[in-house]
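Quick one: structure below, then a few questions.
With one protein chain held back, the other chains of the complex are shown just where they sit.
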Amino acid sequence: MSSAPDTGAAVRSAPANLPRRRFVNILLGTGLLASAASFLYPILRYLVPPKLPDLGGDAVLAARLSEMKPNTAKTFRFGTRPGLLVETAAGEYRAMSATCTHLGCTVQYRPDLREIWCACHNGMYDLNGRNISGPPPRPLEAFEVQVRGDEIFVRRKQEA
Amino acid sequence: MAGPVASVRAWFDERFPLDDLKALAQKKKVPVHHYSYWYFLGGMTLFLFGVQVLTGALLLLYYRPGADEAFESVQFIMTQVQFGWLIRSVHSWSANLLVFMAFAHLFSVLFLRSYRKPRELTWVSGILLLFLMLGFGFSGYLLPWNTLSYFATKVGTEIPAQIPIIGRPVLLFLRGGEDITGSTLTRLYGFHVAILPALATLLIGLHLALIQWFGMSVPPGVEAKWQAFPEDRKEIRFFPNFVLRELMAWYVALGLLGALAALFPWSLGVKADPFASAPAGIKPEWYFLFMFQTLKLIPAKILGMDGEMLGILAFGLIGAVALLLPFLDREKPFKTRRWITGLACVFLGYMAVMTVDGWVAK
Partner (left out) sequence: MIKVRDSAPYRSGATIVVAIVVAAWLICSGLIAFAQTKNSCLDCHSNLPEPLGVSVETYGQNIHAQKGLTCAACHGGDANSDDPEKAMSRAAGWKGKIERKQIPELCASCHADAERMKKYNPSLRVDQFQQYKTSVHGMKWAKGDNKVAVCTDCHGVHDLRAPSDPRSKVHPINIATTCSRCHADAEYMKPYGIKTDQFANYEQSVHHDAMVVRGDLSAPTCTTCHGNHGATPPGVANVTNVCSNCHVFQAQLFQTSPHKDAFAAMGFPGCVTCHSNHAIKPPTDEMIGTGPKAVCMNCHTAGDAGSMQAEAMHTQLTNLASAIAASDEILSRAERQGMEVSQPKLQQTQARDALLKARVAVHAFRDSGLKQDTDAGLATTKLTYAAGQKAMQEWRFRRVGLGLSLVLIALTLVGLGFYIRNLEQK
């Protein structure tokens, strides 16, 4: 630190230094303003909400009531993996992971068999996701279904 | 002065004692001597805390507390929100720098003896602030709800449970239950964004007020020299000279934070799965590492008593000593100052060695 004593008495700088002092002032002012702008810019952009409000997380809009019929199913995006929403013949909704537990193919609903089927090696699951025939070693992960108005939401089963 | 500015000043002048305040501000001086650079550390700590408040407030706009949403909301911030990665990474990096700076400030004040009479309460409020900062670090670490934070919190809350009598109530208080659950997240979130900030505001206010009241402390050796040779005494004005220099330091800090955030963005991790087993080599953040490593290395039994419990009590004792340090620096029954310096050096060395050891250990 420079050890300039506080004399209190203002010593006028020689007029010859004036343009240099002005330059420094302008330099400082510009620097301060510009750097402040470079800090403010990201903050202002941050405050603007992005276009996708959906977190792509656990609660996902799988389908609308109007597009589902009894004994049909719909594959939907659950996070980044596929999910299967089934409306049973009785009108109940079931949702589960659509990734077969054998080798990872995407399963589908068979309205003729009223079961879930994997085309890759003929694996079969029942409507609760339990593996009932063929190669699959484990059941499909079951999800929770919530119907709000016309919208059918699917979310991971909540921890107890 | 241009017309509008003068009239605005006049408006304020008629209502507030601006000139008096200005005179008061002009009076504040900062001593200049061999150790003056250490004076910057306190302001730097304050600045970094300010950065935390600002970035934290911004994160609050998008973060969602709750076991099923927290991780996804942080992922959202990192990937979808414009400059979200910057705000979050600055917040995480600045947290680490803040804790480091707080420790540096503490040790510089200790070695420069600024805690002496009449500044004892300034020291006490400072130690309490250090504890608060560690609390901020601990509570904030869980909020992203990834594997690392989940297990670090699990291990971290199990340690105070060892303390006799109060240990279990402390565990239940910190966890909001027996295990780490969504309730823990909510609770620590409440601490992190409301309770700790309120306490910190009060303590910072007190700390700054005391500093203003007493002025800057001068180390005993320098003070003695100036007593002998008054013409050697040097000071600069706080406004604007010291403030401008501090501004330079703060700008350097901003540049550093920006570089760290852009070049080493804070990782997202993997969402916490309470049913998965703890990954190998789980450890807390670096500023808790020296305690963690000590407790790992301490023998199971010392003189027939549980080793880990003794370790925790030892750290508690050190905390108490730190808090009451100004009152332990005395002339009678013997000069404790050398002891304080010696022990502080030993402890600083111990912390450094243990931190490194904890870092490299598997």
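Letters are used for the chains, namely A and B, taken in the order the chains are written, and counting of residues starts over at 1 for each.
Note that in this section contacts are C-beta pairs under 8 Å (C-beta built on N, C-alpha and C of every residue); 3 or more make two chains touch, one makes a residue touch a chain.
Treat the numbers as computed from the prediction; the structure is a model and nothing was measured.
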Among B:Pro169, B:Gly255 or B:Gly316, residue touching the chain not depicted: B:Gly255
- request: Quick one: say which of B:Gly135, B:Gly167 or B:Pro265 touches the chain that got left out.
  value: B:Pro265
- request: Sort through B:Trp85, B:Tyr141, B:Phe238 or B:Phe288 and give me the one touching the missing partner chain.
  value: B:Trp85
- prompt: Residue-wise, where is chain A in contact with the chain that is not depicted?
  reply: 2, 4, 10-13, 21, 24-25, 27-32, 34-35, 38-39, 56, 79-82, 102, 104-106, 119-122, 134-135, 137
Absent-chain interface as seen on chain B, which is shown: 75, 78-79, 85, 236, 240-241, 244-245, 247-248, 251-252, 254-255, 258-259, 262-265, 268
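The rule is short, and it goes like this: only the chains that are shown with their structure count from here on.
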Message: List the residues on chain B that touch chain A in their complex, please.
response: 29, 32, 36-37, 58, 61, 64, 67-69, 71-73, 75-76, 80-84, 86-87, 181-182, 234-237, 241, 245, 251, 254, 274
- prompt: Along chain A, where are the residues that touch chain B in the complex?
  reply: 1, 3-6, 35, 39, 42-43, 45-50, 52, 55-58, 155-156, 158-159
